[in-house]
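Let's turn to chain A:
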Amino acid sequence: MTLTALAALVPLLPFLGAAAGLLLGRRAPGFVRPLAVLPTATSFVLAAVVAARQGTGDPTDAAHKLADTGSAPIYLALHLDGFAVLIAVLVGLVATCVQLYSTAYLRDDPRYPSYAALVSLFTAAMFLVVYSGDLMVLLVGWEIMGICSYFLVGHYWETETARSASIKAFLVTKLGDVPFLIGVFALAADAGTFRINGILTAATHGQLHHPTVIALLLLAGVAGKSAQFPLHTWLPDAMAGPTPVSALIHAATMVAAGIYLVARLLPVFTASAAALAVLAAMAAVTMIGSGLAALAQDDIKRVLAYSTIGQLGYMAAALAVGDRDAAVFHLLSHGAFKALLFLGAGVVIHAAGTNSLTTMSRTGSLAKRVPDAMWTMGIALAALAALPPLSGFFSKESVLRAAEHASAGDTAHVPQAVGWTVFVAGLAAAVLTAGYATRLFLLAFRGSGPDAPDHGRQPVVMTSVLWVLAVPTIAFGGLAYRELPDWFGGAPLGPTLLTSVLGTGLALVGVLITYGAWKAVAATRLAVPAGAVVTAEGDADAEPALVEAEAIATHEEVYGDIAAADDPGDPGRLLLGRLHRHAAHGFHLDALYGALFVRPVLAAAQLVRFLDRDVIETYVRGAGGAPRLLGAAVRKAQTGNIQTYLSALLAGAVVLAVLVAVGG
Partner candidate 1 sequence: MNDTLDVLLRLVGVLVVFLVFPLLVGQTEHKVMAHMQGRLGPMYAGGFHGWAQLVADGVKFAQKEDVVPAEADRRIFQLAPAIALLPYLVVLIAIPVGPDGFVGQALDAGLFFVLAVMGVGVLGSLIAGWASANKFSLLGGLRTAAQLMAYELPMLLTAASVAMAAGTLSLPGIVESYHWWWTPWQIVGGLVFFTAGLAELQRPPFDMPVADSEIIFGAYTEYTGLRFALFLLAEYAGIVVLCALTTVLFLGGWHGPWSDGLGWLWTLVKTAALAFVVIWLRVSYPRLREDQLQKLAWTVLIPLSLAQIALTGVVKVVIS
Partner candidate 2 sequence: MHLAYPAVLAVLLFCVGVYGVLARRNAILVLMSVELMLNAVNLNLVAFDVWLRDVVHSGQALTLFTITIAAAEIGLGLAIVLLVYRNRGSSDVDRLTDLAEPPEHGAPGHGDGTASGAGAADGTAADQNAEATA
């Protein structure tokens, strides 16, 4: 089988699996699990085979003209290069893990068939985005992901949180997608083609007429999809979805799509220094802000969500300094450990019966109960904090190295200031990242107090998936940083001494400070019980997803806020001081948006409603009323008396006769 055909099968299989799952889901429940797992797993294998066959060779292109639009034809095009095949492998790996994990996690969910089908569809869409060589086709996958994320985040649509979160995710990403779409058209109009290769050629040769505008428009979409400031707010709320969905969205698919797109289209961005500056500023704000916010979150998944935002900021920063190799490297390693973190968080939530770190910090037995989760999450958190020799270290070092390179003015097209911004922000974010990673680990696994209610043994599938993902988390960075430049055809990615020392040092500083703070507030923590804490009591064999759904649904009732808990024993509180409250609420960005957009929109809707109901409706009613009056009058004539009718008829006939006689 040719490489192209294999690559084409990769997105096709999950798609067919999704279709079959949706069709058969209700009638043949026995087929649902195989239909969910097998196509995805096969795609993973095929993606690996494609990666192996593609290897470090020249990019493979295949195209079939799909539609002739008159100006820029649309091709069903495949573009396989190092980035694409490696990311496809990552997507396949994470998707397979998520599907496996879900079989256990949602084992009793009545909506599992549609859920699994949607996850498959999501995966297929991401494969499409990754492999596509045509912007239009890429956009198709891009939008399918948006729809799927809407459905998946809203999986627990019975809860208000999930409903609003899914709508928010959809609306915010769409908000970015509209300019993105315009940007794509503008790009195609400038380049004369939707083929990415053609666009890149045009960009490289400076044939784009409005690179800044296009780049900024595209950035809007990227910011939406990849949850960059200021469109990141949907991501923490999207934690209302089931944990596997979070893992899928955060690690490999949805958020990665934005970064991947910028990586693919990097020449377009480098053509505009302004776009790079904006991207850098965006990334810097994102990194630091999300780090601070993560330090203040109470919900374990929200901490991870903010960490995702922060790591995506790293990738965006790498792109801002023009180094897509570093960005994709970090994307790959981050995908592995972030998936692991989320899936581990799912296990923890199930075991603890809550998603609140405050509660976990008052629970003693969690580490013993879920040792697999503790160890794998510990590794993954260390990777997140970029401690050597885990993969996160290498990938983050590559980003810092690129930034440092740019700040020295050695990178073409990239302003020095951008480099400096990114570099400083990256270092600051390293401290914060290490801090919140440490806080998460300490609060979740080093708590003390009474045992949480037992929810039974964790399913083997779930824990084994964690260990599977732990392997790349540990080894990928160290093994890959020498090989990857061959695949990407770019500069070396290895850590330099300066950045290693700086990065690792700062990370260690963050760890130690947090640990110190944790120790400092230990007494307070022991003294202050966390109020009505433990939820999801009762059935020991309850499905993990059910436990999580209840935890999400009850969090706000118990703690008064979906994001934070007023816990004096929280080290983050000590470290952030007065900033804590703002950080916990994502620096009130949602409130700002509420004031800036939601309220005006609601007011406008009110106005429209008023205009419609009281102004236009009046005309409509008037327009209806006049004929009705007329009808009532005419209706009076319908007496049912034939003689009346006949009289009128004959009178009319007489009048006509007279008219004819006189006029004729």
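Criterion applied: all candidates are chains of the complex that A comes from, given by their letters.
Brief remarks follow.
We take it that a residue touches a chain if its C-beta (ideal position, glycine included) is under 8 Å from a C-beta of that chain, and two chains touch if they have at least 3 such contacts; residues count from 1.
From a predicted model like this one, the values you see are computed outputs, not experimental measurements.
Touch between chain A and the candidates 1 or 2 in this complex is found for 2 only.
Taken together, the chain A residues at the contact with candidate 2 in this complex read 635-636, 638-643, 646-647, 650.
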